[in-house]
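This report refers to the structure that appears directly beneath it.
Below, a portion of the complex is reproduced, with chain positions unchanged.
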Amino acid sequence: MIRTLAITSEKEVVYNQPLRKLNRKNFEWFWVDFQEPTAEETKELSRFFRFHPLAIEDCLEFVQRPKLDFYDQYLFIVVHSINQATLEADEVDIFVSDNYIVTFHKKPVRDMNNLWHRVKQDLLLQESPLQIMYHIIDHLVDDYFPPVYRLEDLINQVEANTSDQTISELMEQIFDIRSQLNKLRRTIIPMRDLLYRIISSSRFNSFKEKHIYLHDIYDHLLKLVEMIDANRELSTDIRDSYLSINSDRMNRVMMTLTVISSIFLPLTFIAGVYGMNFEYMPELSGKYSYFIILGVMFVIGIGMVLFFHRMGWFRFHKGTKL
Amino acid sequence: MIRTLAITSEKEVVYNQPLRKLNRKNFEWFWVDFQEPTAEETKELSRFFRFHPLAIEDCLEFVQRPKLDFYDQYLFIVVHSINQATLEADEVDIFVSDNYIVTFHKKPVRDMNNLWHRVKQDLLLQESPLQIMYHIIDHLVDDYFPPVYRLEDLINQVEANTSDQTISELMEQIFDIRSQLNKLRRTIIPMRDLLYRIISSSRFNSFKEKHIYLHDIYDHLLKLVEMIDANRELSTDIRDSYLSINSDRMNRVMMTLTVISSIFLPLTFIAGVYGMNFEYMPELSGKYSYFIILGVMFVIGIGMVLFFHRMGWFRFHKGTKL
Amino acid sequence: MIRTLAITSEKEVVYNQPLRKLNRKNFEWFWVDFQEPTAEETKELSRFFRFHPLAIEDCLEFVQRPKLDFYDQYLFIVVHSINQATLEADEVDIFVSDNYIVTFHKKPVRDMNNLWHRVKQDLLLQESPLQIMYHIIDHLVDDYFPPVYRLEDLINQVEANTSDQTISELMEQIFDIRSQLNKLRRTIIPMRDLLYRIISSSRFNSFKEKHIYLHDIYDHLLKLVEMIDANRELSTDIRDSYLSINSDRMNRVMMTLTVISSIFLPLTFIAGVYGMNFEYMPELSGKYSYFIILGVMFVIGIGMVLFFHRMGWFRFHKGTKL
Amino acid sequence: MIRTLAITSEKEVVYNQPLRKLNRKNFEWFWVDFQEPTAEETKELSRFFRFHPLAIEDCLEFVQRPKLDFYDQYLFIVVHSINQATLEADEVDIFVSDNYIVTFHKKPVRDMNNLWHRVKQDLLLQESPLQIMYHIIDHLVDDYFPPVYRLEDLINQVEANTSDQTISELMEQIFDIRSQLNKLRRTIIPMRDLLYRIISSSRFNSFKEKHIYLHDIYDHLLKLVEMIDANRELSTDIRDSYLSINSDRMNRVMMTLTVISSIFLPLTFIAGVYGMNFEYMPELSGKYSYFIILGVMFVIGIGMVLFFHRMGWFRFHKGTKL
């Protein structure tokens, strides 16, 4: 679908003009939006606008890194919107000159619609194609925040662990959260680099008036990267803390097992010895033999307990001097 | 609440002038402080001062990255104070021109009050709006130190572990300390970047006279970041050392268990064999059978001990050649 | 094998001219391709072209870092193609001046053949030696993508683990994938640095017209590095998650063992005591002794279970508060 | 204590002149050293020298980051000496102009004394206040080396582990060494940054003559940082290697335990079965029952050994294919 919107010199908006009527003479500036374009419509990029083949190729490729190219008559910019459900990046291609803006996107982009209709308002009528581009980028970047906030909430839930989940499930959750943070990071970092290039480019002088707007978007991208990195570190910390605590727990479990085995294995052996059926075992006939052996067992048991106590194993769960 | 303070050309301080009387003609410079402003008061930002809509929007947003924007007539700066209890960042917005300073903050900021009252003193009367801004930032950054020192003390406590806590509690403490260090880091790093931008900006020439003051604040921020990073590393080191020591401890526990099991399980089996009730077991009737078996058991036990000793398991807790 | 191709001033292509006929007077520009050259053919590099000895030495060395050298009459560039099977880098050496391009490679390079034959087409006839070089580099870099995509698929398979493999096999797979990612990274990083040097070089002005083409290749290389780094992180995350889950699993196994041992070892000991054959054991003759002892065993068993339950060991597999 | 030293135009040294006599007219240059100054003496910084309040405040503060400030008439530099016993940093503040140097330090600094007395020598008489400052910094930095060498030796000892220590003690030693390396690093890194700022500062032209001297100090600081980082990595490597070896050792211990338990627990169970006292147990009366059961036990035991052997557990301590 191709939508067109043109601003006359009297600041009136005219919709749905055919492409051939859109020119510098008739209109102050115009906006052409290719939304889910057909193959036939796509051809207008070269037929009507005569854009560079390399730029058109970039429009048709599936996932392209955000980029900025300067052509003689226009500049070509590729930005990424984020699909809120899958966190995949969708591509939006923008051509901007002083009297037109062309947007090209294979999937409908919500913000584009809003802007399209807000152009009727006086505020936006005073603006230029470059500022429309600023609004588009600004809205796309604003859409990066909700998924980051959602992942931050998820991490806080994992940390509090109020839900009724096993450790393995929690680890899988952390793994999933990290995968998604990385996916977002891979979209946001190139966008940040792109904004930095725009801000620091000396060939962007006509755009420099809008410097504060661009710095604002750039600050948002910096904040996003900082949030993602902080959450990645937090998730690593949760996992490492869990491993430390688990290692301590395992230690105490092993000590319990060892103490109990060390006490009862020798005692059971002694009992086994006197359960043997040899015909001639002199100890068996003594009147107090049974009680003497019970006493010996008691002494061995207490001795083991004292030994492990002195080794500090029973105190182990208390603070250990590093 | 809006407070105003104006300095006449005779260097006298006049308090609580209405906004409309504050202008270049009447006063050398003046300071307007918006503390917990109402919605109505907030409107004066655009009505009286005619600040840029983007800057006003930044004042109203909840948490904004520290930033610096140059407008034609004034500069707009966003800085962060740290809430000593929660370690959350609170935002302070400052507009500065050559003859006024406007401060805007949703929560009361202690340092602002002190400065406000110190302006009566001669020292501060000689100063300009830019220097008031310097004092505000300086005091905010000074307030970053106490929480960092507090966390440093906590880590040293964990390291010494004089308190009566289990390992798991210590690990949780390290986790908490690291979370708080990261929270502080996220506030301090952008402030450091902001100060760097101010110091290195070529558009800041009128402010360059105060270069030494700004370098002083910048050095404090560098020191803060270094302290935080050092403490983060220290906490990682404590955790890693604990894991190493724990792993060694576990090893010794396992060896104890294995040695005791390996000695007594075979012996108990032998005792079990001669405890069986078969009618025809030739060994049982021998006169010395019992003593022979006891001897065999003794030999097996001693053999196991010697074997494990030769394997070096008993020496294991002593220095192991890497 | 030496192939030659020359473009006349009438834009016609002439193949297989002897080297001595190739000069500025006869042809607008020409391309000489050394493919798997013999020692004799290699000598033409110095004999006919008089290239710098250092550059010729670089052609003959086995694996050279991608590089760019400016000589007076030509520039010398070394790039790497990737062998799709082994992921090893093969070297392609290119000499470019304004009227010739010389390519030198010890192994056949598929893309070179394609380009060679496409020069007949009008499109490529309009181009210069520099653009031929651009096409060669572009195709080589495009060939970097398939192995990266293949490794990405492999990692996703390991993560889903639908195949019937043991953990050790999976770990070996991750190890292999990481080795290959590192191998690719070692080829791609120097190529990226080379492209950066070309783009930012001030001595490359005649080439600057093709700036957009070069930025396109550079963006592809950046994307490749980002993909590789993301997959390396993902593989680390998979391994770390596995270790966490395994540690949790081990803990539960150990707890099971400890609980069962702690319950049955003492009970077996008691049974062993009353299985001893002492002549005088007063308890044995009591009528209810057997049932009393069974009761005692039952109480001890239940006590152990309750104790471990209170210790939280049975609940351990449920969410643990960090 | 305030010491003074002045050089006349005849290159003679005059000691202990009162401050008021020290001026440009009387002497070519002079050096005033505040060592452990009293509060009264400290006041001379502002009273006699009229230094900037901010610089004086930096002198009085306890630990200040190394810094360099340019004032109109002098430059102010803060450097750190290292206390050889505690590895804590002590502050030395230096004011330098073209005809005086003022040093201020709360604790006695050994090198200052040496220099003070060496000024009598011809060599040092030819020098300027700036070069005295160079000598002071050079000596302070030289004092950084002994503690780094000492820690390097300690790490090598831990690696060789010739001493008679437990693993836990070794881990504590590594932890201590790392803490001290980090402490040194925190002093040395800011000094390195300071030297870099001095070398690259364009406002330091009068000092540029001594460029080679400064580069020499800077190289020493770089070398120190490299040594510290290498030793930190080495200590991490030692710990990681220990963990790997320990994990392997634990594995073998566990296998031993498992093999022995798996062989003897079933056998003991069988022996227990035939030790039961049921009145009707048909197997008990057979003539060869005992030998048959012994044979069965033998077969089970050998079977277990063969099973574990086939599983590769006995070969485990030998090289495992990754």
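Observations on the structure shown:
Which chain is which? They are A, B, C and D, in the order written, and residues in each are numbered from 1.
Note that a residue touches a chain if its C-beta (ideal position, glycine included) is under 8 Å from a C-beta of that chain, and two chains touch if they have at least 3 such contacts.
Only a predicted model underlies this, so the values are computations on that prediction, with no experimental measurement involved.
Summary of assembly composition: all chains derive from one sequence, 4 are present in place, and the complete complex in the structure file consists of 5 copies.
Note that in this section only the chains that are shown with their structure count from here on.
Note: centroid distance subunit C to subunit D, computed from Cα atoms, is 37 Å. Distance between chain centres (mean CA atoms), subunit A to subunit C: 23 Å. The multi-chain contact residues of subunit C, meaning those touching 2 or more other chains, are 275, 322.
Of all the residues in subunit A, the ones that touch subunit B in their complex are 212-213, 215-216, 219-220, 222-223, 226, 230, 233-234, 237-238, 240-241, 243-245, 247-251, 254-255, 257-258, 261-262, 265-266, 268-269, 272-273, 275-281, 313, 316-322. In the complex of the two chains, the subunit D residues touching subunit B come out as 52, 54, 64-65, 67, 69-71, 159-168, 170-172, 174-175, 178-179, 182, 186, 189-190, 238-239, 241-243, 245-247, 249-250, 253-254, 256-257, 260-261, 264-265, 267-268, 271-272, 274-277, 281, 283-290, 293-294, 297.
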